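Have a look at the structure below before the remarks.
With one protein chain removed, the remaining protein chains of the complex are shown where they sit.
As written, the chains take the letters A and B, and residue 1 is the first residue of each chain.
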Amino acid sequence: MKKLVAVLLVGLMLLLLFINMFDGSLEFNKMDLADVDGNYYAKNPIVSNMVTSVVVDYRSFDTLGEVTVLFVSSLGVAFMLGGLTTRIKFKHDDSFFLRIGVKVLFPIIVIVGVFMFVHGHLTPGGGFPGGALIGGAMLFKYISDSKYRAKISAFKVLEGTMGSIYVLLGIVGILVGNYFLQNILDIGELGNLISGGLIPIIYVLIGLKVGSELTGIFDHFMNEEV
Amino acid sequence: MSLQLGLQIALGVIMVVIAIIAVEAKKIISSVIYLSLLSLLAVVGFVLMSAPDVAVTEAVIGSGIVTFLFVFTLIGVNKQTAIKEDSINDLDVHTISPLEGGDIK
Partner (left out) sequence: MHIVGIVLMLIGVYGLITNRHIIKMIVSINVLEIGLNIFIIAVGYGENTIAPILTKSNINATNFADPLPQALVLTAIVIGVGTTAILLAVARKLYQQYGTYDLTEMEGK
């Protein structure tokens, strides 16, 4: 009965959508947001990756809020699962090949992550996937070795420092320039590694912060009740 | 550009089918794995829609980290079930791991 009601409800919404789409009142393809100011971002380039210039320059304050949301969620996970202290025991023993393979792969994955957030203003990628890759490298260590514990307190210090530096950079923008998180440094030449002013610096901060936050969440999820 | 349009239509049909399987699957672990597969197909969709930044992020986070969180929620719970069975006998819980074909009630 409940399934029938759900199917009817969802089908009704779909039907309304299709009717609107075919009589022309919903035309998503015509809704070109870039035409608000005629390819504004392409005409006034800050860095060559336009998505990065939106994330870290035009809407840097949003990104600060987003990083705060991730911080609050990692705090919430720590609050929910903080009482659990012992590691989950797998049913199988540690595999020798897995351990050696992870030892070889770990530095490569970390280097790829660092490359991603250092080059975030030139190539696809950036602070968020780079930080997530570093967190994933720590996750490999956890899976390969059943006794491994990361130094979570060091990661917490790293995370707090990076967040504080981000806010401090914003306040420096008020003091030196005009508004919060203003890009006060010289933008430089388009396409160089050292260009874009504050953008590479902030992306490195975001990458380290996201990586340490995700490592904290993983550590809590690997625990179980005694 | 008709090739790209055809690719998008085929991808869309596969994604809808996999989403229905993920929502309707009986076993929890297969539901989780189909969600991971849906995420991977979304990566292809993002690349076709010329959004490489979003594709990289979704590939790392959507199909890697989220799947880890789900699977380890199931594993941790399975261990707790086995412990609870010793103290409370009338719970009637499964002790087979969800990764080995069993399912969690």
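Everything that follows uses one rule, which is that a residue touches a chain if its C-beta (ideal position, glycine included) is under 8 Å from a C-beta of that chain, and two chains touch if they have at least 3 such contacts.
Keep in mind that what you see is a predicted model, and the values were worked out from it rather than measured.
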item	value
Displayed chains contacted by the hidden chain, counting the whole assembly	A, B
Residue in contact with the excluded chain [from A:Y41, A:F106 or A:F180]	A:Y41
Positions on subunit B where the hidden chain makes contact	1, 8, 11-12, 15-16, 19-20, 22-24, 28, 31-32, 35, 38-39, 42, 45-46, 48-54, 57-58, 61-62, 65-66, 69-70, 73-74, 76-77, 80-81, 84, 88, 91, 93, 104-105
Residues of subunit A in contact with the chain not shown	2-3, 5-7, 9-10, 13-14, 17, 21, 28-29, 31-34, 39, 41-42, 45, 48-51, 53-55, 59, 62-63, 66, 69-70, 72-74, 76-77, 80-81, 123-124, 126, 128, 132, 190-191, 210, 214, 217, 220-221, 225
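Assume only the chains that are shown with their structure count from here on.
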item	value
Centre distance in Å when subunit A and subunit B are each reduced to the mean of their C-alpha atoms	20
Parts of subunit A lying in touch with subunit B, wherever the complex brings them together	49, 51-52, 88-89, 91, 116, 124-126, 128-129, 132-133, 135-136, 139, 214, 217-218, 221-225
In the complex with subunit A, residue positions of subunit B that touch it	52-53, 55-57, 59-61, 64-65, 68-69, 72-73, 75-76, 79-80, 83, 97
